[in-house]
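All protein chains but one are shown in place.
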Amino acid sequence: KDYQEPPAAPLFEVAELFCWSFYRAAIAEFIATFLFLYITLLTAIQVSNSPSKCSSVGALGISWAFGGMIFVLVYCTAGISGGHINPAVTFGLFVGRKLSLTRTLFYMVMQCLGAICGAIVVKGFEGNSVFELHSGGANVVSDGYTQLAGLGAEIIGTFLLVYTVFSATDAKFSACDSRVPILAPLPIGFAVFLVHLATIPITGTGINPARMDILGGTIGRGSVSGLLPPSCDKGISIQV
Amino acid sequence: KDYQEPPAAPLFEVAELFCWSFYRAAIAEFIATFLFLYITLLTAIQVSNSPSKCSSVGALGISWAFGGMIFVLVYCTAGISGGHINPAVTFGLFVGRKLSLTRTLFYMVMQCLGAICGAIVVKGFEGNSVFELHSGGANVVSDGYTQLAGLGAEIIGTFLLVYTVFSATDAKFSACDSRVPILAPLPIGFAVFLVHLATIPITGTGINPARMDILGGTIGRGSVSGLLPPSCDKGISIQV
Amino acid sequence: KDYQEPPAAPLFEVAELFCWSFYRAAIAEFIATFLFLYITLLTAIQVSNSPSKCSSVGALGISWAFGGMIFVLVYCTAGISGGHINPAVTFGLFVGRKLSLTRTLFYMVMQCLGAICGAIVVKGFEGNSVFELHSGGANVVSDGYTQLAGLGAEIIGTFLLVYTVFSATDAKFSACDSRVPILAPLPIGFAVFLVHLATIPITGTGINPARMDILGGTIGRGSVSGLLPPSCDKGISIQV
Partner (left out) sequence: KDYQEPPAAPLFEVAELFCWSFYRAAIAEFIATFLFLYITLLTAIQVSNSPSKCSSVGALGISWAFGGMIFVLVYCTAGISGGHINPAVTFGLFVGRKLSLTRTLFYMVMQCLGAICGAIVVKGFEGNSVFELHSGGANVVSDGYTQLAGLGAEIIGTFLLVYTVFSATDAKFSACDSRVPILAPLPIGFAVFLVHLATIPITGTGINPARMDILGGTIGRGSVSGLLPPSCDKGISIQV
């Protein structure tokens, strides 16, 4: 075949610390995660806060907000930072040796900072009382579902997302089928949209650990459902 | 013209049984059908189970779940297995001699296994009582419609889907119009979305036999509406 | 510049009557108009017939049905017949001398036949009583709007559609900007979606004369709003 698997990224790469593009990429991750949290959290809280669901954008609107933001942000930042936005994706790519450890850690810190800023702005706009009333949009397992179902839903949802991301960016694909990289951000966005359509009623869908960790109270489950799946997924993706 | 119709696939091709890509393709079909059933069935049952339709994603959300999953999965697996997901599509391509019999049968078995696993997971998440209450999301002809209307709706719906698939992947098209293969997964996904928009109120839309057969009780109609149309469609597509 | 305006089509072209592609194109127009009417009319009547709007796909679902079908059908038939589907588009292209008179008339006849068949199938599925109750989905000017507002809304809506079609298929564009023809069916479908979003509450949106003429009772307005705008539009498009 006529493609070349890129070499594994080194664990520590000192050179990149002196490169402006390294910091520009991290800033792009910060801005993207900030905008992602801002739009999605605002939409979700306003739907919860709406007296009649029919006059809000509803659960369908929330799903579009998540999926659409991922589409736009992956499109905008793919050429700068790779367009991760999600620490689970960053971690998955690190496990696959596509990123150095320094870059992985710096991205994750910036993503969490961006998410915190986004949540603070939404809290400022909505006021403390409304924000607390809806628990800051944090994910909880709904009544009628077991903790295991919540964990399972998060695992399968994250699997679908990471599976789509790997399919869309695989070097093998790009070589044999020029169609794939052109549309790439669109199916990634749709994957996020679809996971939310299906699992908002179960857990509120927390496939992005950046979103969960900073919103308090779900850190335990967040790290389980966010960090475990990418590694499982990796195994399966690589096998396939 | 400057295109070449690919030669008809042989009925039995022993060589492909010793090829890793054959098994990889079948695994991709399994994963894709599993994810398809999981997301769509979960969305459909949660809408049925929602006390007020306004707080769920509604019939529009169900249609998006079906169409969006087909878009994402065709995008992800087109380069690996051809992205059938649907036994009706596999069978239609077999009739058109694009697939060997061995591959056709292996795909169909994997698709049905994937669908069964997806349904089992959804049943596990929702609990037996909720799952049975909504008949496992199985398709029945609604009150006010005759069996003939149900069969007709399934036939025309499947025709629209197979017509779009053949238009999007025809070698003639690709040669004279480079635009077509780039967008291909998008109109295929939209075709599924639109069929569901129109026919959910009639039969619940069962254009995917993998979905129907395993959900019990509709196997008879499933085989009629699922296997008949592709062959009719084939006739019409070839004629056109 | 490095593009060539294609020469004006002759009024009568005897040669094309002996060419299989001429009849294939007309059959594609028939199938496309049939599928278009079938899906859109079925969706519209089922929404009208639904006791609670919230359990149907609603006005948003109707708009998606119209826009999505145009996207899929333009995609499927663009390489065969040019993907008109709409007599107003065929007439507009005839005025612009892109089609011969014979082809224009044959297309229009096939489009109207396809539309009639689609309406008959929907009538068969829904039963006479439901079909008549909703006037067969025919367009009427709603209460609270004048006839002039209805005509104006149809004219501006058709203008937006024809403007998008001309922008997407203009030879000048294709030469200087390779992006345009790749996405072309998508903005055309969106234009139809958007016109329906805005004008369903006014007239039900009848920018496709094939849909209106055969549904009875609105032929007069149909021909006014359907045939007048393309020629006005043409004037404006050419001027721009």
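For clarity, chains are labelled A, B and C in written order, and residue numbers in each chain start from 1.
The rule is short, and it goes like this: contacts are C-beta pairs under 8 Å (C-beta built on N, C-alpha and C of every residue); 3 or more make two chains touch, one makes a residue touch a chain.
These numbers come from a predicted model, not from an experiment.
K.L.:
Which visible chains touch the chain that is not shown?
P.N.:
Listed by label, the shown chains it touches are A, C.
K.L.:
Using the touch definition up top, pick the residue from C:Ile45, C:Ala88, C:Ala119 or C:Ala168 that touches the left-out chain.
P.N.:
Touches the omitted chain: C:Ala168.
K.L.:
Please identify, in ascending order, the residues of chain A that touch the omitted chain?
P.N.:
The missing chain touches chain A at positions 24, 27-28, 31, 35, 38-40, 42-43, 46, 50, 52, 54-58, 60-61, 64-65, 68-69, 71-72, 75-80, 121, 124-125, 127, 130, 181-186.
K.L.:
Can you list, in ascending order, the chain C residues touching the missing chain?
P.N.:
52-54, 58-60, 63, 144-145, 149, 152-153, 156, 159-160, 163-164, 167-168, 172-173, 176-180, 182-183, 186-187, 190-191, 193-195, 197-202, 236, 240
Everything that follows uses one rule, which is that only the chains that are shown with their structure count from here on.
K.L.:
In degrees and to the nearest 5, what turn takes the CA positions of chain A onto those of chain C?
P.N.:
Fitting chain A to chain C on C-alpha atoms yields 180 degrees.
K.L.:
Looking at where chain B touches chain C, is over half of the residue numbers used by both copies, so same, or under half, so different?
P.N.:
Mostly different residues: under half of the interface numbers shared.
K.L.:
For chain B versus chain C, what separation do you get between their C-alpha means, in angstrom?
P.N.:
So the centroids are 28 Å from each other.
K.L.:
Take the average of all CA coordinates in chain A, do the same for chain C, and state the distance between these two points in whole angstrom.
P.N.:
40
K.L.:
Mind pulling the chain C residues that touch 2 or more other chains?
P.N.:
54
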